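Other chains dropped; remaining ones untouched in position.
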Amino acid sequence: MNVELVKAINTVWVAICAAMIFQMEGGFALLEAGFIRSKNSVSVIAKVIMDIIFGGIAFYVIGFAIAYGPSSGWFGAGFGIIKPSLEITIPDSLFWFLQFGFAVAAISIVSGAVTERIKTWAYATFVFIFVAFIYPVTAGWVWNSNGWLAKLGFNDFAGSAAVHAVGGWAACAGAIVLGPRIGKYSKDGSSNAIPGHNLPLASIGAFVLWFGWFGFNPGSTLAAVGNWELIGKVVTNTFLASAMGGIATMFYTALRYKRIDISMVINGILAGLVAITAGCNLVTYHFAIIIGLVAGVLVDIAVAVIDDMKIDDPVGAVAVHGVNGLWGTVAVGLFAAGKGLFLCGKVDFLFVQALGGFACAIFSFVISFLVFVVMKKTVGLRVSKNEEIAGVDLVTYGVEAYATFE
Amino acid sequence: MNVELVKAINTVWVAICAAMIFQMEGGFALLEAGFIRSKNSVSVIAKVIMDIIFGGIAFYVIGFAIAYGPSSGWFGAGFGIIKPSLEITIPDSLFWFLQFGFAVAAISIVSGAVTERIKTWAYATFVFIFVAFIYPVTAGWVWNSNGWLAKLGFNDFAGSAAVHAVGGWAACAGAIVLGPRIGKYSKDGSSNAIPGHNLPLASIGAFVLWFGWFGFNPGSTLAAVGNWELIGKVVTNTFLASAMGGIATMFYTALRYKRIDISMVINGILAGLVAITAGCNLVTYHFAIIIGLVAGVLVDIAVAVIDDMKIDDPVGAVAVHGVNGLWGTVAVGLFAAGKGLFLCGKVDFLFVQALGGFACAIFSFVISFLVFVVMKKTVGLRVSKNEEIAGVDLVTYGVEAYATFE
């Protein structure tokens, strides 16, 4: 095969997928803005913009070299766009941009969980620390060919663990350290629903994310030449799991609450997408359906449990990304063709998957928790009570999302 | 040519186009939500989500095998992702996902016409029946190499008939069986305009659909290798017809009503897109312009006629997709290079095009009509009068699209 043609094909493939992944940021911004109150909706969009611009510089200067440098993924050998420690047939620079798309997705998961109450500059600082130092360590474990999980045969195709669990459990740490929004929990311990201000806006976000996932998962092939059948499989598995996640949540909420909860259905679809992300390269269609079905139920239960624990996660980021990132990672150990527990009867691979999933989640949770606590004790993490009541948009940004219509 | 490279190129091409087609669902959801009242806007987004998730499973389990199985397109030989009865150089699974994109577009056309009054679970049932049994039959006629229309030389490149007419006339059946919304027609027979609640939202939907069409039509090549000139032609024809559809509607409404009707201009653009879909591979640019121009006028007339017949189609789905799907299919018989009536003076091909277009439309209309009537007589099709007045969002879904802004 002509090498020039191979590189051209793979570059076209990855360049488009990377752009699709990048535009998922718009999806995060709108989903989160729609699911919260109007008085903080500009501020959450600002958070996602910070994810991109501060995260971009952090990943350029420091993060990428830590994740893909030669030193086993713990610390990088240099700064900037280094030669990554894995074989690719696309430009290093394009690989950088693709990987940045994953990094910024991880931090954007956090933005939803801490919104409506975190200080702007404190959040910006966390973005930099997370994308420069926390995310790259686990990404290096999983995807750097010298990473200890990669060497164990850990399979996290597009990042149920490395992106979603890492982002989701950092989000959980943030929500715990910040504490719940004023008015979320009454003195008698009951939880008060705080409805999103614009569900059509949130649904735009969901459709944008759904579209982007068809770059996120198949783009993780890193090459089209030699992978054409794999691409078809990944695309179809991605879709089937998302559909079943939505169906499961629809029936679950209809049976449990006598009403379809459409916000939860959106989360069920996203949960299916998150869960299939680790194993979309290894499982058959029927197992993709099962993985999505479980994810769609799991997200409902997780939202309720997290609420019972009085962890206030305004958009359900922990349940969608944290819980289902873990579920998806473990599920590969159960259902992977040839080596999953249910297909070969051996627990070795399941053990590696569970180990890798929890290692990523715990590392991210613990370090993020410490960072948030240190920030809380020093620069302060939470806006004033007055600002929280008046809205971050008006006080910090001096604007309203919707100026008087005229 | 190296087969591995050919397959890689074609897979990249179709994978991206399929993702673009899939994201048109977001376009349908937002267009329809914006064009109706706020009190039902969540419910129409829920309908499009149902199109995807129930339609996806229906097409996976049953529909695809009916459409692309070996049995001449009437009934499939098996379930799931079978080997399709046509030659492709992409994975079967990717072909499945691409074809699912067409199937779900067809059912999403229905969602707009029946909105603001159909029961949720009745709609979900119709989605399953339509995607599992109705759409696949006509798709098999047209695109399965054993289909009777395919054998006659019927040319429906990306589905003016198989997708748009089939969807549009099923939508018409639904609107008729359901009857008009409360307040749409006064006792004296006059029609009352019910303005859409959010035109910027509707316009997002229109832009999303327009973008998606550049996957929908050129992606129907199913392969880029050997088709590079065809892809350019299809893209350009698609654009030119849409532009002329918009221009025609703009002048038509400006002359007729003394004001440009921007909602109708959006429908004119979509009408041009629908109409060029059948023949974008066969007509020259100038005929694409003429097809779009006629479509832009036809959609205005059709909207008025359908309204005069007291068929309440809140978003104009029948006029856009049903009428212009037929127009586009017939237009290929008039303008196709080498064999259209105006180019070779013979009616044979025109006859095949008219036959195919009307066969698809009538089949879809009749079967859908029967299904809707049976559902009406058994499980019930329409929400209660109280629910319709209060809004489906609040009563069925327990939410409001826009919770009190604070």
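Just so it is clear, A and B label the chains in written order, and each chain counts residues from 1 on its own.
By definition in this document, a contact is a pair of C-beta atoms (placed from the backbone, for glycine too) under 8 Å apart; a residue touches a chain by one contact, two chains touch by 3 or more.
Here the structure is a predicted model, which is why all the values come from computation and not from measurement.
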Given 2 placed chains, full-complex copy number: 3
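In the analysis below, only the chains that are shown with their structure count from here on.
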Rounded Å distance between subunit A and subunit B, as computed from the means of their C-alpha atoms: 33
Residue ranges of subunit B in contact with subunit A within the complex: 2, 4-5, 7-12, 15-16, 18-19, 22-23, 25-26, 29-30, 33-34, 41-42, 45-46, 49-50, 52-54, 56-57, 60, 80-81, 90-97, 100, 120, 198, 201, 204, 208, 396-406
Interfacial residue positions of subunit A with respect to subunit B in the complex: 1-2, 5-6, 9, 12-13, 16, 20, 37-39, 195-200, 203-204, 207-208, 210-211, 214-215, 218, 224-229, 231-233, 235-236, 239-240, 242-244, 246-247, 250, 259-263, 265-266, 269, 285, 391, 402
